[in-house]
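A quick write-up on the structure given underneath.
Here the complex is missing a single protein chain, while all its other protein chains stay put.
Entry: chain A
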Amino acid sequence: MTAAGDHDVILKLEDVSKIYSGTVAVKRANFEVRKGAVNVLVGENGAGKSTLMKIIAGVEQPTLGRILLEGEEVSFSSSGDAVNRGIGMVFQELNLFGNLSVAENIFATREITNRFRKIDSREQERRAAEFLERLQAGIRPDMLVEDLRIGQQQLVEIAKAVSLDARILIMDEPTSALSAAEVEILFKVIADLKARGVAIVYISHRLEELIRIGDYITVLRDGRITGQERMKNVDTQWIVRQMIGSDAKDFAKPDGHVPGDEIFRAEDICLPRVTGGLAVDHVSLSLRAGEILGIYGLMGAGRSELFDCIMGRHGHATGAIFIAGKKVRERDTTRRIRRGLALIPEDRQREGLVSILSVASNLTLASLSRFVRLFHISGAKENQAVTQMVRELAIKVADPAQEVSSLSGGNQQKVVIGKALLTGPKVLLMDEPSRGIDVGAKADVFRTMRKLSRDGLGILFATSDLDEVMALSDRIAVMSNGKLTGMFDRAEATEAALVAASALGHGPVPHMEPRP
């Protein structure tokens, strides 16, 4: 499997497993990182890439297995440990302190001090400016991080990692919020680091990017490593085959039913952003009964925020929504759910589930009033509904009284979907419904979406996965920078058109624009 190479192996993972409550994120992975090369790691959402990298960076400790750094067994009890051994990481979710300046972020925990242990801000800012200069980011080191665009924040994160002078630098989707011009600059920085013998681990979803800069490639699927090769020996098809495996994605074919009348309409939805500007910028769309409308967009495009507005989670959002032609005047979530809206949030752990309650309690949480006589919850009725939902969605659980956190990610997601369905919705909002769940559960979720649309539900689903949006949607809306930048019928949508629309408003931005 392993290609013999001219680059030395600097770090080696042996039989590493990581288990979270609810999911096995990495199973018996063997992974090698080579010096002076770009080691690419690919895999679908939830394949375990980020977890594997967090183990290398000392953020997470492996449940089983060992780590060898230059042939010597090591264990990192914290990211500080890993940094001391020369391992730096650019995190996917930004790990910055919004309330501190760029320079303070870059030197956090490694503050430059003078003889009296006082922080030497001027020296910090001077050094920070050097790193930022290399990234040509046009960011002043004394700016507050929370005032920066998300792409600029990503550059700060990169500058911070570069400033570590690491021997191994891990980059977890460093380009997800960067413009094309910024990506070019990043690649130049990477080439420079490579020349200096730094081992780079690079994670991305963008295959063309990987093929361009990678030297070695490792493919992960469902927490297992399915392929390791030199980049020059492989092509896109090989990568995709390793990523998806023989069981190609099961998207559940459209069944050819015809959508009915309009069931939902949003008009002119706006949501102001705290830092100025609009997170959701005058978005209007309509949805027919039995229709699946996919909303495609990159991270931070405003998809989740749009859903939040529709559910009434932001009091200061403006615009109007209509269900079956009738205006929804209720402004709070509780009554909007009663009107027939239901949201399956993107972040299962934070917003979808009450992890310490049982599967059954989670399923019925949003629809308790259905099982209540006077003020007494009828146990029999509740159990009946729970059993039915467990069967319908094929939730694998021995006993619904089990804590929901003991389920696997896919089954947890089904619980969240079941909770929404028990409220008897007319319109279902699904935010990244397939994030972080295994292939089998994904197929189940997609099948459920098809079935629901056949039953006449309107489904709005947001995703950043092109395949998914192409395969599942009847129509596709594209969002970028808070705006609706495209609306395609399934028949006329092409991947290129979607990608182009999703990049609108993300082009090279004039640096140092004045803040409102």
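To be clear about the criterion, contacts are C-beta pairs under 8 Å (C-beta built on N, C-alpha and C of every residue); 3 or more make two chains touch, one makes a residue touch a chain; residues count from 1.
Just so it is clear, contacts and distances are computed from a predicted model.
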For the chain that is missing from this picture, which UniProt protein name fits: "Biotin-independent malonate decarboxylase subunit beta", "Erythritol ABC transporter membrane protein", "Lipid-transfer protein" or "Stage 0 sporulation protein KD"?
"Erythritol ABC transporter membrane protein"
Absent-chain contact - pick from A:Gly352, A:Pro400 or A:Gly458:
A:Gly352
Just name the one of A:Ala166, A:Val219 or A:Ala366 that touches the chain not displayed here.
A:Ala366
Among A:Met243, A:Leu343 or A:Ala462, choose the residue that contacts the chain missing from this document, as touch is defined above.
A:Leu343
Residue touching the undisplayed chain, where the options are A:Lys54, A:Arg149, A:Arg221 or A:Lys419
A:Lys419
Of the residues A:Arg196, A:His376 or A:Arg391, I need the one that contacts the missing chain.
A:His376
Residue list for chain A contacting the dropped chain reads 17, 19, 21, 24, 27, 61-66, 73, 75, 311, 313, 333-334, 337-338, 343, 345, 350-357, 361, 365-366, 368-369, 372, 375-377, 379, 406, 419, 423
